[in-house]
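Removed from the display is one protein chain of the complex; every other protein chain stays in position.
Moving on to chain A:
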Amino acid sequence: MNNVQSSANTLIVEKMSKSYGSGADEHRVLEDLSLRVEPGEFVTIVGPSGAGKTTLLRCLSGLVAPTSGVVRYGEVPVSGPLAEIAVVFQDYRASLMPWMTVRDNVAFPLQGRKIAKRARNDAADEALDSVNLPGVGDKYPWQLSGGMQQRVAIARGLAYSAPVLLMDEPFGSVDAQARFELEDLALDLRSRLGISVVVVTHDIDEAVYLGDRVVVLGGRPARVIDTIEVDLGRDRDQIATRAKPRFAELRTQVMTEIRETSISSR
């Protein structure tokens, strides 16, 4: 699909803050955040519940505008949803349309781009193959298990063929086995398609396991506490990687940082 190398395709956040409400009711959620997602990079954003992770992802996807600071994709400001950024939402039950077949769900965003029906369906089937769901195109989403539905949502993001895939707690509501499979699927898609992936999660192990870099959020309002380069190599394995001493060190580091911040901000 998209094999992007140039830095024009870097997702950049500079000194971004986000508040809800105004005046005395102003509630600051995010403060002075800066981060970069290079092409082909897998970045995880981890933080405790209520730290504004979803708000950050909504800013990255252009669904809400930051109060101050800049989000841009290369030189293009993200002032609304971009064709280069696809989103996989947390709640797959609500984000997949129950009145559309799986294939129609995956192909639907392409209809907005005025792509011919044949080509849309081919792209949808190809995307479904990529997420290891061949042959379910004619079913309805609610006939599939939770893990399979989330694969469909990922396939929809892939069919959109955006170079950046944003995922909001994507594996939170599936069972443990499906979760491991989906994590490896996300890693595999990054390697095969060369896309950048951003995953927001509250799960520290998951953040370390998936990320080339882990962005640790914490405090109220949330700031970037630390950005950790994960030196575990690109090939990860659910058993071997998680058993490495370095993996344990990294997760301890993230956990300590999060705990210290939450104590100090109390």
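Quick note on the criterion: contacts are C-beta pairs under 8 Å (C-beta built on N, C-alpha and C of every residue); 3 or more make two chains touch, one makes a residue touch a chain; residues count from 1.
The rule is short, and it goes like this: contacts and distances are computed from a predicted model.
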Protein name, per the UniProt record, of whichever chain is missing from view ("ABC transporter permease", "Lactate utilization protein B", "Spore germination protein KA" or "Gluconate 2-dehydrogenase subunit 3 family protein"): "ABC transporter permease"
Chain not shown: contacting residue from A:Thr10, A:Thr44, A:Ser95 or A:Gln150: A:Ser95
Residues belonging to chain A that touch the chain removed from view: 61-63, 81, 83, 86-87, 89, 91, 93-95, 97-100, 108-109, 111-112, 140, 142, 156, 160
